[in-house]
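Questions regarding the structure given below will be posed in turn.
All protein chains but one are shown in place.
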Amino acid sequence: MASVQITNVRKVYKRDTQEIPVLDGISLEIAKGDFVALMGPSGSGKTTLLNLIGGIDQPTSGDIVVNGEAIAKLSGRPLAAWRARNIGFIFQLYNLIPVLTALQNVELPLLLVRMSGKERKQRAQTALELVGLADRLGHFPRQLSGGQEQRVAIARAIVSDPTVLLADEPTGDLDRKSGEEILALLERLNREFSKTIVMVTHDPHAAERAQRALHLDKGVLSN
Amino acid sequence: MAIPISYNLRNLFQRPVSTLTTMVGFGLTVMIFIGALALASGFKAALKKSGSPDNAIVVRKGADSEISSGLSREATDIIRGGPEVATTPDGHGLTSADVVVLTNQPRLGQPGYSNLTVRGIDPSSLALRDQVRITDGRMFAPGSDEIIVGRRIAPRFAHCALGDKMRFGPRDFTVVGHFEAAGSSFESEVWGDNAVLMPVFRGEVFESVTFRMKDPGRFEQVRKTLEADPRLGVDVHRESDWYTQQAGVLATVIGIMGFFITLIMAVGAVFGAMNTMFAAVGSRTREIAVLQILGFSPFSVMVSFMIESLFLALMGGALGCLMALPINGIVTSTTNFTSFSEVAFAFRITWVGIAIGLIFAAGMGLAGGFLPSLAAASRPLAKSVREL
Partner (left out) sequence: MNLLSLVFVNLFRNPLRTLLTMASIAVALFLFCALGGVLDTLGDAVKFGSESRLATRNAISLVFPMPLSYRDKIAAVPGIRRIAVQNWFGGRDPVNPHEFFAQFAVDPENFFPMYRNELKIVAGSPPQAEVALPADLDPKLAAFMAEQTGCVVNDELLRRMKWTLGQTIHLDGTIYPGSWPFTIRAVFHSATPSFGGNTMLFHFKYLEQNGMGGHGFAGVYKLELENPDHAADIARQVDALFENSSAATHTETERAFAAGFVSMYGNIPFVLRLIGLAVVFAILLVAANTMVMAVRERTSEVGVLKTLGFADGTVFTIVLLEAAVITLGGGILGSVGAKLLIDRSHFNAGGALPPMTVHWSSVRAGIVVAAVIGAASGLIPAWQSARLRIVDALRRVD
């Protein structure tokens, strides 16, 4: 069964009185355990598509089924709950909470689940060990390098064990070396832990690490 | 599940200047609020303690204060000889017929004159008002032109030190002692022998008769009997109620003014808090979006910011309480409209007052935080996300 099934999705933005069609009849399928790179020039709608898959945004028309759930029909609390269980997000600008430590940032998603404080800390610690930051638990984001911050963000994305990871230009703000480390980590998550990964990138180098690449231009997909 | 409170607390300290200025705004408002409460409370307390529930005070019918009243010697003799009046072990009635007048005396430390209450009592009646204690000097000698001055009023008027002479009409009276009376309004009076003071002032008229009741439980019967007596034409009150009622008008006025001032300041403080919170929300749109993406509901975001605002307000309120504390016990005085004379009393901060102040602060915090929290929670996620 496909992890992600998108059928004839249109997304139109209204800016004052103008209508801008960002996605114009997109259909695609992503299998479980797939690692897909989504590429295209800026303004092509890649981030929009990613947001639709993650349930952060709703399509103007069309269906989206992720992990068997027709999320286009969900909203509000059920949608938020579904998202917490099924999706992990990784952003270009990391988006860690500056006033929380690395450990606390990773614990955040677990606050939404019934769990004792002890267990929560344990799982967060495990996730941080996995990304190689076991020695930085008590550091604040401002005390970490860009690459380290992104690794904390990845730990946060996987701590509740979602099946799908959505990454929006995860290496966009990093230097070559750190970028490599992050891509290696994503590969490992895909190979060892069978995470389905959709990664938006404009860097062909990064796209090579994925299993396949999709091209989005003016709202239309091509391979 | 809720967003951890440490998130909010730490964010408050991320912007120390904003937090501090808003805190001070709240603090000043709460300080003035507590001050007003303390003023009214101190005033009421001073008057409340002035009377004992075991004593009854008799004044002319309709009089709302002792200076409006007048009783003839015959009437006072009848009242003092009544069967309900308690007696001392050696058979004397525990009662005093008082001459109560206002004299216009020069102030000390401030220009101008004010009205000072002078009370001529039965010298043997000290047991009737058992809170009274001489603090310096001694009690006046019966039949002499000696007087004692209440300790609260002594520093506020001229000629109140031991040995000074105070002039009433054509005669001089010597101050031989200061007294305290459990913080009651008696401490704002000058006392002397009523037999000596009477001819100086009014002639054959007393202002009130106070007596200890044999059975304080029978007050209603005592009252009915005396008020029904056609020879008298009097009203009877429990002494404690009488003095509480004397506080009435001024306490209300203080209350009203304090209320208005505080209300206006509160509005200003709430606007200030709103500003601070809006700025906080504005600078954290990304975090708010991330929290919602992670799965925290908009409601929990709203609650989170309300809590932040509440904390800010409570810290400000605590600051205000601290700033208000030093005024506790400061003695001030003003003219009581009902008795038309100067009453000195101390600011009285109570735990209740502080609690009310903090609740008030919390209220302001919630009011100020409401709109910004709502804004934080209702920002459409999709819109914020486009900026991520």
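Think of it as A and B in the order they're written, each chain with its own count starting at 1.
In the analysis below, a residue touches a chain if its C-beta (ideal position, glycine included) is under 8 Å from a C-beta of that chain, and two chains touch if they have at least 3 such contacts.
The structure displayed is predicted, hence computed values, not measured ones.
Participant: Under the definition given at the start, what are the shown partners of the omitted chain?
Facilitator: Contacts of the unshown chain, counting the full complex: B.
Participant: Among B:89, B:170 or B:230, which residue is in contact with the omitted chain in the full complex?
Facilitator: B:170
Participant: Using the document's definition of touch, tell me which of B:14, B:104 or B:378 contacts the absent chain.
Facilitator: From the options B:14, B:104 or B:378, the contact with the absent chain belongs to B:104.
Participant: Touching the absent chain in the whole complex: find that residue among B:8, B:22 or B:210.
Facilitator: Only one listed residue reaches the unshown chain, and that is B:22.
Participant: Using the touch rule from the top, list residues of chain B that touch the missing partner.
Facilitator: Listed in rising order, the touching residues are 17-18, 21-22, 24-25, 28-29, 31-32, 60-65, 67-68, 101-104, 107, 110-115, 168-170, 201-202, 233, 249-250, 252-253, 256-257, 261, 264-265, 267-269, 271-272, 274-276, 278-279, 282-283, 332-335, 337, 340, 342.
The rule is simple: only the chains that are shown with their structure count from here on.
Participant: What is the distance in Å between the mean C-alpha positions of chain A and chain B?
Facilitator: Inter-chain centre distance comes to 64 Å.
Participant: Residue numbers of chain A touching chain B in their complex, please.
Facilitator: My answer: residues 47, 51, 54, 56-58, 76-77, 80-81, 83-84, 89, 91-93, 95, 97-100, 104, 108-109, 111-113, 156, 168.
Participant: Can you name the residues of chain B that touch chain A in the complex?
Facilitator: 1-4, 6-7, 10-11, 14, 286-287, 290-297, 381-382, 385-386, 388
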